[in-house]
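A single protein chain has been omitted; all remaining protein chains appear in their positions.
Order of writing sets the chain letters: A, B, C and D. Residues in each chain are counted from 1.
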Amino acid sequence: MNPQFAAYLPLAPLALLVLGALLALLLVPASRQGDPERTLPWHAGMVLASALILALTLWIRPVLGMDPVGPSGAFRASYLGGAITVDSLSLLLVVLASAGGLLTLPLLVNASERGGFAYGELHALLLFAVSGAGMVGAAGDMFTGFLGLEVLAISVYGLIGLERSRPRAQEAVLKYLLLGAFASAIMLLGMAFLFGASGSLSFTALQKSSAHLPPARHAVALLGLAAVAAGLAFKVAAVPFHMWSADVYEGASTPVTGFMATVVKVTAFVFGMRVLLWGLAGLGQDWQPLLATLAVASMLVGNLMAITQSKPKRTLAFSSVVHSGYMLVGLSSAAGTSGVGAAEALVIYLVAYLLTNLAAFACLDILERDGGLDGAVSRHPWVASAFILSLLSLVGFPMTAGFLGKYLVFASAFEAGLSWLGVLAIFSSILSLAYYLPLIFKLMGSSGRGPAEAVLVPGRGESISVAVSSTLVVAIGAGILAVAGWMVPGAQWLAQWAAQAGHILFP
Amino acid sequence: MGLQAPLLVAAALFSIGVGGFVARRNVFSLLMCIELMLNAVNLVFVTFSRQWLAPEGHVTVLLVVALAAAEAAVALAIVIMLFRHRETLDVDVFASMKE
Amino acid sequence: MLDTFLFLVLAVIAVVGAVATVSRRHPLGSALALIVVMIALAGMYALLAAPLVAMLQILVYGGAILALIVFVIMLLNVKHEDLAHEDDLVGRLGMGLTVGGLLFMALAAGILAIPSDPFVPAPPGFGGIVAVGRGLFRDHPVPFEVVSLLLTVAVVSAVGMAKRRLD
Amino acid sequence: MSHVHLLGWILFAPLAAAVLNAIVALRSARLPREANGHSLRPRDQLSAMVGVGGPLASALAAWALGFDFLSRDRALRLVELDLGPWFSFGQAHVEWLFRVDALSLVMVLVVTTVGTLIHLYSIGYMAGDTGFPRFFTWLNLFTFAMLVLVTARDLVVLFLGWEGVGVCSYLLIGYWFTDAAKAAAGLKAFVVNRVGDLGLLLGMFLLYWSMAPGGQASLDLDLLLAHVSKLSVPLATAAAVLLFVGAMGKSAQVPLHIWLPDAMAGPTPVSALIHAATMVTAGVYLVARLHPLYHHAPAALAFIGGLGALTALLAATVACTQTNIKRVIAWSTVSQLGYMFMALGAGAFSVGIYHLVTHAFFKALFFLSAGAVIHALHGEENLERMGGLWSRLRLTGPAFLVAAAANAGLPPLSGFVSKDAILVATWHAHHPVWFGVGLLTAGMTAFYSFRLVALVMGGTARDPELANGAHEAGWTMGLPLVVLAVGALGAGALEWPHELGGTLWFSQWLEPIFYPSLDHGVHGSPWIDLALTAVSVAVVALGAAIGWGLHAGPGAGTESPWPRLQGLWLTMRRGWHVDESLDLVAVKPVVFSSKAAAPFLEVLLSACSRLLLGGVTVAGRGVAALQSGLARHYAMAMLVGLVGLVAWAVLAGGQ
Partner (left out) sequence: MMFSLPVWMLLLPFLAAAVVMVLPRAWARTFSSLAMAGLVLLAAWILKDFRMTAELQQTVSWPMLPLFGQALRLGVDGLSLLLLVAGASLGLVAVLVAGKDRPPAFHAWLLLFVGTMTGVLLVQDLLLFYVFWELMLLPALFLILLWGDADRRRATMPFVAVTLVGSLAMLATVLAIGADVRLRAGAVTFDLDVLPMVLESWSPTAKTWAFAGLVLAFAVKIPLFPLHFWLPAAYTSAPLPAVILLSGLMAKLGTYGMLRIAMPLFPEQAAAWAPWLAGLAIAGILHGAVLALGARDVRTVLACSSFSHLGWVALGIFSLTAEGWTGALLQQVGHAITTAALFILAAYASERQGATKLATFGGMATTYPWLAVALVFAAMASAGLPGLNGFVGEFLILLGAWGLSPWAAAVGGLGVVFGAAYLLWLLQRMLYGAVPPASPRGADLSPRELVIVMPLLVMMLVFGIRPALVLDRIKPWADAKAGLFHATSSHAAEMAGNL
């Protein structure tokens, strides 16, 4: 292989996504004929799948020109003076975002075919969204990462807004857009101050300067940190920047909600890891209490809000606020040079969270279409079981991915000396039972309110999506039993990958 | 002239924009408040660029302008869509979702 | 000294314009006030050794973005009854600006803690088209490219949402 | 046959009979039930044969062993049967170890002999009952359990027998379970007994732990009794009293006597065997068996004797007033058990045991003859409908009279000898109060015994129709009456007082057991003893005369012969309201709390969950109120958050 060519190979997944998105735009007119061959869905699916496989392959077979960093075998390849950085974390994000897109696609297509949706553009926007997420992962400087987030955000605005016939979707997109722009401006302000503190926005430069800032510039950096944290908190829906999420999650069509709750949040967290663990690693002492406070607020308020909700979708929305709290626990535990374990844990949590919520929202979408959740287990046993499984994963039940993530993240809090935070997180888990259990009970109950028989059969794509995500939830969860040699090598891969992704931030 | 004056102006503009954003109900006003905030950010960038003598700030300002344009485009599209359906520019009308 | 004086004048104009922007009832009035703010800002940019940015501020911001907003306002033919009936505007504006004022105080406290030495003289060509162009196209091509993508996405989204026919 | 084999026969013949009968009972349980009068169905015949055969074999073996013992040296009167380990814990090992010595042999003989007779009697008494095989199953099983109790060498094995007889008692009292009240009487008996059993258990624990520091912890009687002298006196007293609580339950001492009168709900043979002759005397046996411990704890002995005296008196007063033939005898049993404990309390262990033996004979006779009366009157038990039966029941009548006279303690019957020995013993033990109480009780005993005879046999029939239908039952019921009557008449010979020319053979038989304990009855001055005997005989005679005189005449009834004492009479008839008081103090609160507990729990649970959930919900609502649906409110929240963060940054940066 031509070494020149090989050196640029790590960019391939991202390039593929962007080109695929642009190609999808060209194909949009084809959809005018009603797209009987489903050209667009196939195209989008193929692009996402190839990006996923490509990223996986790249991770499994570190390519020429990638220097290992640290003992875990993590690698990093920089291009254009560090503006683009491909490493284990960015590849993982591509995999996650592509997987998110891929698993959402059938539901989205189904929703649009049921009507009320602009069919053509959504494929392009989905691909754009995933590429935006990929750019966040590959960004070598803060502003590029921010732009990636904006690409993702605007694509999601579009995805919500494409459902033009439903007033709630319009309301959702309006709120999301206005508040999103507001938050972006705040984040930009923060970045401006960070730029002021170090003279550059590239992560490497930030890291170098943040390690030993003179007091004056330290003050500037703190202003920047505060505003950036606020912007990030909005993106991940942490209290008190969370209020948009319930309305937007509710208003958007459920597949889009699922995509938002997973890909957008995970991407925002990866961005947060880049900014805080890489760029601002030197300020760990400063942002640790800040994030811990946000985490506590998110866990507390999120739980209280979730308990009072009557619509499952809003409950899940606030549940994801609570989960942001957990992830913030992990992020704040990663402060300091010994935070590798916490970063690793957070990465695993992100994976678990993404898969679990994808499954949950997919099931919710299917079940709410056909008679609601009451006694769904008798109408759609498999889908309802998958839903229960994902709810258990959200609770953090063992043998589900959720447990794995929760266990590792909470343990990292204890390890970081934030035992109080760990204990609060467990309290929060206890509180969260107050809304997860009723949902489970509702699914299993036989109140007789819903219809007795299934009317609508979920599409094949949807079924596969639910099956894949829930199987992965269990498979990763079973990783705790992954005793060398005879079970679930996937779990080991994940652990290894997470270790590398964590280590890449702590050279 | 030093850092403080431009930064204070930027802070003032940003705060006014923020204050307007939480106060106004008219969609266009909200959009313009955001523009105001973005402009304040730009001023900060330019100021620090001057301080560091780094052109990166200028570059960023240009890109922020483009970003503002993009956001405006989408926002206006939404406004058009909403106005078409609801015949109003009042954001408070859109409060159907709450528990 | 002249710089400082000019800057202060522009600052006052900008702040007054900003207040007008947020307090005008009709969006058209706000838009006009915003243009004033932008022009004042352009002046400040020029004083801060950023002539290119100053120019583009007027061209792109004033010329394009605001024109777009004004265009849409006109397009929608917003009548007075379509506007929000912001009867309690003064009260809410007071409230908003109070909290905004708090933010300003917090920010100002931070800013005033920064030592404010006079700027060193800028090297020739700083902020000029060459320097910025080099920064944009040589040092930071990636953000530039991403922004292009961003604009594409925005257009796709906007078109998807705003076009009349569903397909 | 070796002695060990004899012991094996003694123990397991009844068990084998019980198992066989159980099989018959279970097989017949599925057959249709037909009423067939008083004749025995084939399977009942089998059951009867097995049921009597088992105890009979046991009795024969026991007698064989007894005669063998007689021929042996005193020190060699011991047989042990080791069936291996049961369980071990801590340092202790519990063995299936059975032992017959002189004391156990007495008990074994009483149990098997009286038991066999009562089994025989039951054939006639229970003939025609649908549950005939079941009855014999329980009765055989009871015999086995009782034998385990009296032959056990380990306290835990003894406890097995102890509980085993309790269960059989429960099952037999509630034998006619279709009558819920009868079943409930069984329940009461079992539960009250359990209170005593708890005391017994605790006593065992105390002994075990008191031995633990020496590394010798065990509940084996030999080890234990060898150890008791090392115990401190308070500890020994505590253990002794706790163990006695067990005896109180089983032997119906105040206040745990309340179950025994109700236990009369069972068939009369059951009352005779379990609630007169054998099971209720287990407490006496236990105390006697553990006599070294009690010797070491004089205070406990005093307690036992005092409580025995109280029980004797109280029960005697109640017996005077009863209207039910069986209840009179039941209360009499309670009273006599009190006597036995009085003897034990006085340190006269062999006298206590002797009264146990004589009592077994005459009280069994009393019950069986009463049973014959009841049988003859088709189940009638009310004294108000009896009378004038002497002429109609030519066998039962005399038997009844002998039983009553022995019970009253008329010389020279067996009851006289044993009762007199007790009175003498209390006098010599310097317990004049006990003596006085004993004397008074003896008088009352005579009173109610002859009142009973007068009401049942004497005078004219109060219900002529019923009386005219009365007839004697068959030989199976008659033979036991005769044998027991002979026993009641002649058993006095075993311990005929010195001063009247007797040998005190029984005390000598038990001497190796209770050696070196002092039997006060043996060592008194003959003249004092004679005087005491004279006094007691006089009192008994007086009581008997009043009892007969007041009730033999026409028109006599069960009501108080002295109208002015009517109130007291009724109080006594109700057992001095002990039952009601205990019910109020111990049972009612438990029943109330059991009824209240579940609803209370429910209310508490729902209140707690409501409070908790309510608190959370209220807090949630408070937060949710901010979620107004208005974007600018959301922006305001963000703005507040931003101000907070920036303010924090300024403060943190200023440091």
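What we mean here is this: contacts are C-beta pairs under 8 Å (C-beta built on N, C-alpha and C of every residue); 3 or more make two chains touch, one makes a residue touch a chain.
Being a predicted model, the structure only gives us computed values, none of them experimental.
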{"item": "Shown chains that the omitted chain touches within the full complex", "value": "A, D"}
{"item": "Full-complex contact with the absent chain, from D:Phe12, D:Phe69, D:Tyr121 or D:Phe190", "value": "D:Phe190"}
{"item": "Of A:Ala7, A:Leu27 or A:Met444, the residue in touch with the unshown chain", "value": "A:Met444"}
{"item": "Sole residue of A:Met135, A:Leu283, A:Val377 or A:Ala501 that reaches the chain not shown, by the stated touch rule", "value": "A:Val377"}
{"item": "Selected residue (touches chain absent from view) among A:Leu80, A:Ile426 or A:Val468", "value": "A:Ile426"}
{"item": "On chain D, residues whose C-beta touches the chain left out of the figure", "value": "26, 29-30, 85-90, 156, 159-160, 162-164, 167, 170-171, 174, 177-180, 183-184, 186-187, 190-191, 194-195, 197-198, 201-202, 204-206, 208-210, 212-213, 234-235, 238, 590-591, 593-598, 601, 604-605, 609"}
{"item": "Hidden partner interface residues of chain A, rising order", "value": "341, 377, 392, 395, 397-399, 403, 407-408, 410-412, 414-415, 419, 422-423, 426, 429-430, 433-434, 437, 441, 444-445, 479-485, 491-492, 495"}
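Quick note on the criterion: only the chains that are shown with their structure count from here on.
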{"item": "Whole-Å separation of chain centres (CA-atom averages), chain A against chain C", "value": "32"}
{"item": "Between chain C and chain D, centroid-to-centroid distance (C-alpha), Å", "value": "103"}
{"item": "Whole-Å gap separating chain A and chain B, where each centre is the average of the chain's CA atoms", "value": "27"}
{"item": "Shared-contact residues (touching 2 or more other chains) in chain A", "value": "143, 147, 150, 154, 157-158, 161, 164, 173-175, 178, 182, 186, 219, 222-223, 246-247, 308"}
{"item": "Residues of chain B whose C-beta touches two or more other chains", "value": "14, 17-18, 21-25, 47, 51, 56, 60, 63, 67, 70-71, 74, 77-78, 81, 91-92, 94-99"}
{"item": "Residues of chain C touching chain A in the complex", "value": "107, 110-111, 113-115, 139-143, 146-147, 149-150, 152-154, 156-161, 163, 166-167"}
{"item": "List of chain A residues in touch with chain C within their complex", "value": "18, 22, 25, 31-32, 80-81, 83-84, 116-122, 124-125, 128, 131-132, 135, 139-141, 143-144, 147-148, 150-151, 154-155, 157-158, 161-162, 164-165, 173, 216, 219-220, 222-223"}
{"item": "Chain C residues within the chain B interface of the complex", "value": "3-4, 7-8, 11, 14-15, 18-19, 21-24, 27, 30-31, 34, 37-38, 41, 44-45, 47-50, 52-53, 56-57, 60-61, 64-66, 68-69, 72-73, 75-76, 78, 82-86, 89, 92-93, 95-101, 103-104, 107-108, 111-112, 114, 116-120, 122-123, 126-127, 131-132, 134-136, 139-140, 143-144, 147, 150-151, 153-155, 157-159, 161-162"}
